[in-house]
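Some notes on the structure that comes next.
In this view, the complex is presented without one of its protein chains, the others remaining in place.
Think of it as A, B and C in the order they're written, each chain with its own count starting at 1.
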Amino acid sequence: VKVVDLGSDFRLDTPERYAEAYGSTHPFPDELGGWRYGLPELFDLEGADRVASPGCYPTAVLLAVAPLVRAGMAAATDIVADCLSGVSGAGRSLREDLLFGEVAEGVRSYAVAVHRHRPEIEMGLDLFCQSRSRVTFTPHLVPIQRGLLATVTCRMTRDLTRSDLLDALRDQYRDRPLVEVIDRPPQTRWVTGSGRALLSAFVDGDRGAIVAQAAIDNLGKGAAAQAVQAANLMVGFAEAEGLSGSGLLP
Amino acid sequence: VKVVDLGSDFRLDTPERYAEAYGSTHPFPDELGGWRYGLPELFDLEGADRVASPGCYPTAVLLAVAPLVRAGMAAATDIVADCLSGVSGAGRSLREDLLFGEVAEGVRSYAVAVHRHRPEIEMGLDLFCQSRSRVTFTPHLVPIQRGLLATVTCRMTRDLTRSDLLDALRDQYRDRPLVEVIDRPPQTRWVTGSGRALLSAFVDGDRGAIVAQAAIDNLGKGAAAQAVQAANLMVGFAEAEGLSGSGLLP
Amino acid sequence: VKVVDLGSDFRLDTPERYAEAYGSTHPFPDELGGWRYGLPELFDLEGADRVASPGCYPTAVLLAVAPLVRAGMAAATDIVADCLSGVSGAGRSLREDLLFGEVAEGVRSYAVAVHRHRPEIEMGLDLFCQSRSRVTFTPHLVPIQRGLLATVTCRMTRDLTRSDLLDALRDQYRDRPLVEVIDRPPQTRWVTGSGRALLSAFVDGDRGAIVAQAAIDNLGKGAAAQAVQAANLMVGFAEAEGLSGSGLLP
Partner (left out) sequence: VKVVDLGSDFRLDTPERYAEAYGSTHPFPDELGGWRYGLPELFDLEGADRVASPGCYPTAVLLAVAPLVRAGMAAATDIVADCLSGVSGAGRSLREDLLFGEVAEGVRSYAVAVHRHRPEIEMGLDLFCQSRSRVTFTPHLVPIQRGLLATVTCRMTRDLTRSDLLDALRDQYRDRPLVEVIDRPPQTRWVTGSGRALLSAFVDGDRGAIVAQAAIDNLGKGAAAQAVQAANLMVGFAEAEGLSGSGLLP
């Protein structure tokens, strides 16, 4: 029996990260090593039996920035990930702060510096890049239903052009049907209802900074659709089998 | 005759900054020195004759972070300012990308690394802190009408607590009626229709980072209302005369 | 002691109407006669001691159509009132159907043919016009925070022009500071944050119909602001004392 776990129980690689993220001791620490982190474009899932599907924020941040860190273009420390999420990121919870009259016509951050997805982002980077990353992660709630935009600013390690960045991203995602690298700022509207991620990156030359961005539908890439993508790879199907890349616009 | 200029012609202190921001040579470079930068809580406007009223993005970013840089708590370089603005930040322009059907249910960045408010932000920091600041500024459009949230992440220069940051902000804005320092993430909804700014700051300890935030109504603090505030000070009135701090909720 | 009741306990004139609206027996039927219905532009509140402030839907519908019925221009029966309300009409209730993710990007009706404001609308017409009115009332929820638009279609009793209708409305509301008759379809955006009502009316000639409309902010005219207006009249102040007609746009 093969399992894709949509929850967060087996996403983190060590009991230490689990404790950092969730504030409690993992009840089955010995089993953590038996699961793969299920971000299909960054980690090999073919033939896997146990896959923990990633959170929506880590999916977007890692897709945008991990290839740049592994290529030595972006530093693994001093990374700033400011992310904007629609309300469905919180599920359908009956919470006063998610009422239409509390969300519409406003924006706000939450869980600044303490969100549980921060350790997951750092783990993804460390596994993929053999780094000891440091990420400051600030999630924001914006008045949309679906959609997540990650804006990730990091230190540029050497003199680079925008083409260098886009090439590095395109190299990583060549032949992957559900990730597209574009030359404009990605919009969440362009992936509503879709399992795709749109990526881009920019150079802020004089400041020595890189701005990498990813737009996903948090109910597509990042949740159910990505779990199906993982399952496809685990059993040998084409990874986008049964998934739609096209979405709905407007 | 006293003048408050709402436009951007005399906001920048040198022809070099003007050229960096606007891509052209300033036609009257000799006059730049005759204007004060009109952010009333940071610069002395009493009795001034010529005041250039700040842009909305610089207002929010500077209010949040300038006191922390001047106090030596935050580094002046490697600052990341990710800002979210409602559509009225662009005025009432008849542009396809501002149609309801292009804005609703979506978020996106624009002018990444090249927005003209970046030099203005750096100028404000340099004038207030005697620094040579470096800011990576990424503006985002969010589907709200009014409101601007600045999330500014910077390097912490020494070991600090959150109380240290809040105290530094409160010291700066003591007795200023239109700035309030709060202990929660500020929401733009809380200042809709108001001339007030709400500020807060957070420590991301292990990462050595500070996250400072400001929420304003971009049509209040940052535009017309702030120009009235400046005019009040120029002629000796109470600074909040004729301005509303209360706003409209929801 | 003078009292303005914002609740619905004493709005209806008879125990029968109360039972029709609320499905239960009024506990103090003898007191119903001691209260005036507090729609200041239609009913005399000067010097009153007990005023029951109207609901938001009845306020909008009655302002738009009552003068036309009293003038004999519109029939009192076969009236169709389709009304659109923002979420604040339901208060700040923690209800799943009021979550952002259930309201945004959608419209729906509710309580079709059974809403408790229907008897109140008919009572207002009957008191003001000495009629036995019949109204089919369908409330709709729309994804806005504040605002209520009433579209009231009724039978035209004789050959009339649009000017006849607008003149009748203007006659009724002459010298009333919080009602304005305009020659275009009223928009709720134009009264956001305001205690004003905007009215207009149209003739659908060949079909023998009148379409009368009112736009209010349901948290202004229709709730708190209207109660203040009533109180002003009860104690002899100017009726708009302390109330803002100007609102917030956008």
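Here is the rule we go by: contacts are C-beta pairs under 8 Å (C-beta built on N, C-alpha and C of every residue); 3 or more make two chains touch, one makes a residue touch a chain.
This is a predicted model, so every value here is computed, not measured.
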Quiz item: Which of these touches the unseen chain: C:S8, C:S109, C:S131 or C:T157?
Solution: C:S109
Quiz prompt | Hidden-chain contact residue, picked from the options C:L149, C:L169 or C:L199 | solution = C:L149
Quiz prompt | Residue in contact with the excluded chain [from B:G34, B:G72 or B:G101] | solution = B:G101
Self-check item: Residues in subunit C touching the chain absent from view
Solution: 78, 80, 82, 84, 86, 101-102, 104-110, 112-113, 134-136, 138, 140, 142-147, 149, 151, 153, 155, 185-189, 192, 202-209, 211, 213, 215, 250
Exercise. Go through subunit A and note every residue touching the omitted chain.
Key: 88, 104-105, 145-146, 192-193, 248, 250
Quiz item: Considering the entire assembly, which residues of subunit B contact the chain that has been omitted?
Solution: 87-88, 92, 94-96, 98-105, 143-145
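The rule we apply is simple: only the chains that are shown with their structure count from here on.
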Self-check item: Whole-Å gap between the CA centroids of subunit A and subunit C
Solution: 50
Practice problem: Between subunit A and subunit B, tell me the centre distance in angstrom, where each centre is the average of that chain's C-alpha atoms. | Solution: 30
Practice problem: Could you please state the distance in Å, as a whole number, between where the Cα atoms of subunit B are centred and where those of subunit C are centred? | Solution: 42
Exercise. Give me the residues of subunit B that touch two or more other chains.
Key: 104-105, 145-146, 192, 250
